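I'd like to ask you about the structure that follows.
Note that one protein chain of the assembly has been removed; the remaining protein chains are unaltered in position.
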Amino acid sequence: MSLVEVTDLGVAFGAVRAVDGLSLRLDPGASLALVGESGSGKSTVAAALLGLHRGTGARVTGSVRVAGTDVQRASEEELRRLRGAKAAMVFQDPLSSLDPYYAVGDQIAEVYRVHARVSRRAARARAVEVLDRVGIPDAVRRSRARPHEFSGGMRQRALIAMALACGPELLIADEPTTALDVTVQAQILDLLHTLRAETGMGLLLVTHDVGVAAESADDVLVMRHGRVVERGPVAEVLGAPREPYTRELLGAVPRVDAVREAGAGAGAGAGAGAAAAAAAAAAEAVTGTESGASGAGGLPTAVQAPGAEARDVVLEARGLRREFGRGKRAFTAVDDVSVTVRRGETLGIVGESGSGKTTLGRMLVGLLEPTSGEVRFEGRARDGVHPAVQMVFQDPVSSLNPRRSVGESIADPLRARGERDEARIRERVRELLERVGLEGAHHDRYPHEFSGGQRQRVGIARALAADPRVIVCDEPVSALDVTTQAQVVALLGELQRDLGLALVFVAHDLAVVRQVSDRVAVMRRGRIVEEGPADEVYDAPRDPYTRQLLAAVPSLDPRTAAERRAARRDLAVA
Amino acid sequence: MSESLLASAAAGTDTPVPAAPGARPFWRRLRAQRAALVAAVVVALLVLVALGAPLLTALEGQDPTTYHPSLVDSARGGVPVGPLGGVSGDHWLGLEPQTGRDLFARLVYGARVSLGVALAATVVQTSLGVLVGAAAALGSRWVDQVLSRLTDIIVALPLMIMSLALLAIVPSSFPRPLLVTLVIGFIGWGNLAKIVRAQTLTLKGLDHVSAARLSGWGTWHVARRELLPGLAAPVLTYAALLVPMNISAEAALSFLGVGVKPPIPSWGQMLTAANVWYQAAPQYLLLPAGALFVTVLALTVLGDGVRTALDPRAGSRLRVGTGRKEGSA
Partner (left out) sequence: MNGISGFAGFALRRALATVVTLLAVSVIVYVVFYVTPGNVAQITCGPRCSPAQVQQVAEQLHLNDPLYVRYGHFLQGIVAGQDYSTGTSVAHCPAPCLGLSYQSDQQVTELILTKLPVSLSLVLGAMVLWLLLGVGTGVLSAWRRGRLSERVLTAITLAGTATPVFVIGLVLMIVVCGELELLPFPQYVALTDDPEQWAWNLLLPWLSLALIEAAAFARLTRAAMLETLAEDHIRTFRAYGVTERAVIGRHALRGALAPVIALNANNVGSAVGGAVLTETLFGLPGIGQELVHAVHVVDLPVVVGMVLVIGFFVVLANAVADVLYAVADRRVVLA
């Protein structure tokens, strides 16, 4: 008998069909990854397995059997006995998924006592036991701490410990590592791997990240618009995708590997695939010139004589330092950082959360004053903002004023410059909208009428309206789905080529940074630990931290994933 | 190139999320609440009554200040002559005991005082709150420190006590309703200033504000264009809740005899006198009490409705299954 058996599942919220005719099976001890972009219905499926849609007004059809319980027909009591005891769930955001007011150990004990008739003491002991099991050091003491006293990775471990407490047959993990840094993600995925090997429980992993799926599951099921696109063993589906959508999805995934798999994108043939391929080609061309390979003529950097380099520097930061807070709480976000950005090149700045990369980006554009050090634009020291240095922001929702039409937002730099001729403004905005792949007719629409990717394009158009020399992109694609991400990255590359812009690309995603950057700076705790041409940094990292970061990136190839896992163990030991 | 990009964007999963800011959904969401709608109608009627007080009393043929000693029974201590406290074609709601002033006229003129003082005080409170709160959020550290401390102190002062005391020392030559307005207005802005400061700080951190700065606009322009519209919702919400509070405050002060003073009629003032007369002339008590109750209730419900309409999140709560049916919350 299978552990999970879903037949013809349909979930509808009002008129929206989130899941439509989905069937899946999972054998005891097996693992399956549900992969899809936002809105594909993958999380809805996970929630349906535990009957979490009851009472929400969602219409659920079809049959769901989990560990011998018919979820659709089960009584309240039967459902409660299933939840946690036979099938446990791990959620995305570990901070908000735990009660902030109670000690972590007490919360685990509470859940344990729901399912096991044991004393308070015994439950507490069990909590300490599972916390220890998931690798929380000094579990007895830490079990008395509240969630906010834990780091992100520790919280996720604690949630996994809660899931383990009742010894479930099935673990449902809904985007378990999405909120985590890449090195922590690797640790959590390794932990899940180990636990599965030890306990023999089945795993249903929901993720948007094909790499995470490849790392942790045997089988994969690709979803789109609530339906199954393709399913099969990981190596088969990711190695030789049959469906066009799977190919498109894989083509859009940026690779961190040295060998640039440009072919994967080119073979896809679909629109986005072509775009991704173009992006890859563009990125490669730029990188090629930078690393000394000839033949990519026409790019400004290619014709630089070494002596002209100094004149070519558009933006330069010298000894930047920024502190926040005062007294005992003082904390240095950026510590003595110097970078230079030349005309037409892309400088990638990569780092995990808290590394100071966003603070650095904001100082470069002048939104934040450095505590010490200076930013020089075209050779002159500069205070505050300058229209020629623009920024593209991370969050496509908050970066546009919801109350103003996108045309108005884009026209802002024009009006600020003193342009008063409405016809000329309108014409220029139309030009810019078309330049970033939107329609001139979008002028009078409001931000909420656009998708995330389109809003990001509007943000780029607004930056372009100022006729900038440099654009600092702060995590410009991290809020977007992977296919959209590829399109926006391609657009940035294209604009850079056509306009000779200098780009500073700040991101946490190592693969995306490699895809776009000529030079890369790796940041950690406010300092740059390594800087150099992209290929050098990625292929022959000198700094141990860079090596650690690269080893943590999930691979699409299960074999490579196993190798990396071994490499991570070695690094951890070393 | 761009066309193919757009095509693939449309084909992909990257679809716009329907969210709806702006004015039209606000009215739609407000109209969708039956209670708020009823309250709005009641408030509109009250405002009409207040505005049309001279007209209404002219229709009745009375005014709020004329004594009718002939219509009260001085032998029984001044109880109005006639049924139901002197209700008649001439005096629609009867007469005030002892003085024989027309109750209907006093009630509708009382609405004028009540609503007028409350609204004007709300305007004062809102202006001060927005000004101080925004200045604290946008000003230097030093300005913020001073203004925040000041706000703390203002919040700590009990409104009733301060108004009570202040009203005592101002010479009686000063127009009383104006004075009550100013006193309530100048003491009651603290919480709004706190809200505005917090909201401004939040807005200031939003990327579109940074983007506007990068465009090259000056601070003042950015504040006016990007920040102020974002403040409208929370300020409106809180102001809507201030109005009924101010109505109660004015009534309370007049009840204690330090608010609006005779001969200007006020509901609170009528209640003070009615205390003694509830057995002989119950409507003298019930009319102002009922008027106060209905007014404050209608304004509170309307304020709640405004808040729900401005904060759609309030409606979409409880999405996670509880295993049982739930109302629309």
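For clarity, chains are labelled A and B in written order, and residue numbers in each chain start from 1.
The definition used in the following text is that a residue touches a chain if its C-beta (ideal position, glycine included) is under 8 Å from a C-beta of that chain, and two chains touch if they have at least 3 such contacts.
Values in this document were obtained by computation on a predicted structure and should not be read as measured data.
Put simply, the missing chain touches A, B once the whole complex is considered.
Only one residue from A:4, A:71 or A:88 touches the chain missing from this view: A:88. Among B:87, B:131, B:164 or B:201, only B:164 touches the chain left out of the display.
Although one chain is not shown, part of chain B still touches it, namely residues 149, 152-153, 155-162, 164-171, 174, 191, 244, 248, 251-252, 255-258, 268, 271, 274-275, 278-279, 285, 289, 292-293, 296-297, 300-301, 317-329. Touching residues on chain A toward the chain that is not drawn are 50, 52, 79-85, 88-89, 91, 93, 96-102, 110-111, 114-115, 146, 148, 159, 162, 329.
By definition in this document, only the chains that are shown with their structure count from here on.
Mean C-alpha position of chain A lies 47 Å from that of chain B.
The touching residues of chain B, when paired with chain A in their complex, are 1-9, 11-22, 206-208, 210-217, 221, 225-226, 229-230, 318-326. Taken together, the chain A residues at the contact with chain B in this complex read 36-40, 47, 51-56, 76, 79, 224-225, 270-272, 274-275, 362, 365-367, 385, 387, 389-391, 393-395, 398-403, 409, 412-413, 416-417, 434-439, 446, 448-454, 459, 462-463, 465-466, 480-481, 483-484, 487, 490-491, 494.
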